[in-house]
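One protein chain is absent from this view; the other protein chains keep their places.
Here is subunit A:
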Amino acid sequence: MSFQRTQEKLKILADAAKYDVSCSSSGSKRANTNKGLGDATGMGICHSYTEDGRCVSLLKILLTNHCIFDCAYCVTRKSNDVKRAAFKVQEVVDLTINFYRRNYIEGLFLSSGIFKSADYTMERLVAVAKKLRLEENFNGYIHLKSIPGASDELMREAGLYADRLSVNIEIPTEAGLKKLAPDKKREDFIKPMVKVKNEIIQYNAEKKIIKSTPKFAPAGQSTQMIIGASGENDFQIMQTSNHFYKSYNLKRVYYSGYVPISYDDRLPQIGSAVPMLRENRLYQTDWLMRFYGFDVSEILNEQHQNLDLDVDPKLSWALRNLHEFPVDVNTADQRMLARIPGLGMKSVFKIINARRFRKLNWEHLKKIGVALNRAQYFMVCDSNQFEKRDLTSEKIKGLILQNSTSKYQKMLSNQLSLFG
């Protein structure tokens, strides 16, 4: 490995890969049974964090940033004037192994620009994973990109070596895709996703009968959408997200606030702010859907097409549904506890366990870690002190905002003045 050549390629191809936000390294079940290198059985580990506060868990690089497509939102698009480079298969293998041995990373996240054809590209991604598994005895985590349009055979092979596969739909609606990436078709994204989904279903069925069935993408598949590039509202975004979770059994949908990288007038201009607060609210909604028992239509619907920026989506839902409150924490079921603003799932489980021993009062709840500044308006406990005034939702919202400082305060006032 020539150090200087590799160094230059690494700089270019890591820089080009960084807009993919997926960093998860958990959920696989690949144990180190062959006295080889690595183990991907536990929870994911973030080995470091970049200065933008994002986790560094995998060596995230492109195999090449040569690309035959010209998607407006992408830094690697054909018409963009950037330095191009391509790794050899062996170079990626050496980097992964040596970074892993030093405990820098959990594994490899390999994506690529599309050169020549979808299959030609996918074949090379698979070659890297295959070499790592079969020649290097590597049991760390491998996340491969499914290249839109890749053949079923290649997708099947990819799943045998990778822990996770993902294909980024990037643009939440077909209309948006048509505008920003006219030479790409929605079906091309869906095809590999369907193949992987079906293979996983088949694997799970066969596994029940034959225990030694080779693993197939044990950490499942994920996708990513760019936020704020093509004018969709939050309702449309979360509808799409919900559809992908339900129809393709995705493990994760990632939301990536658009970072302006182009003077193309179809897109936000360079220098405009990354919609980080909006991105955060979308993730909160995603969590409410997946872990808190909410249906997406409770949070976003025809009447509420966008999430509030000044309060979190659960509080916003609660303020619209005051008739459901107050909830008695000593008797309520898990579903209703999870709906109280200021209560996370950890606190919910603690409450359910702790109330078996004695009735809980404000002091207990505070110590357990409940955010009472929000929760107090929505619950009663073993105390005769509780909110007795008949407050309107505007009044409650005002009181909560008055008594808390959002970490997004600065951003919030900027964004609001934009709309004001």
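Criterion: contacts are C-beta pairs under 8 Å (C-beta built on N, C-alpha and C of every residue); 3 or more make two chains touch, one makes a residue touch a chain; residues count from 1.
Simple rule for what comes next: contacts and distances are computed from a predicted model.
This complex has a chain not shown, and the name its UniProt record holds, of "histidine kinase", "ABC transporter permease", "Probable DNA metabolism protein" or "TatD family hydrolase", is "Probable DNA metabolism protein". Of the listed residues A:269, A:306, A:353 or A:404, the one in contact with the hidden chain in the full complex is A:353. Touch with the chain omitted from the figure is made, among A:127, A:276 or A:322, by A:276.
Contact between subunit A and the unshown chain involves residues 3, 6-7, 10-11, 14-15, 17-19, 31-32, 35-39, 41-42, 45-56, 59-60, 95, 98-99, 101-104, 137, 257, 259-260, 274, 276, 350, 353-354, 356-358, 360, 364, 367-368.
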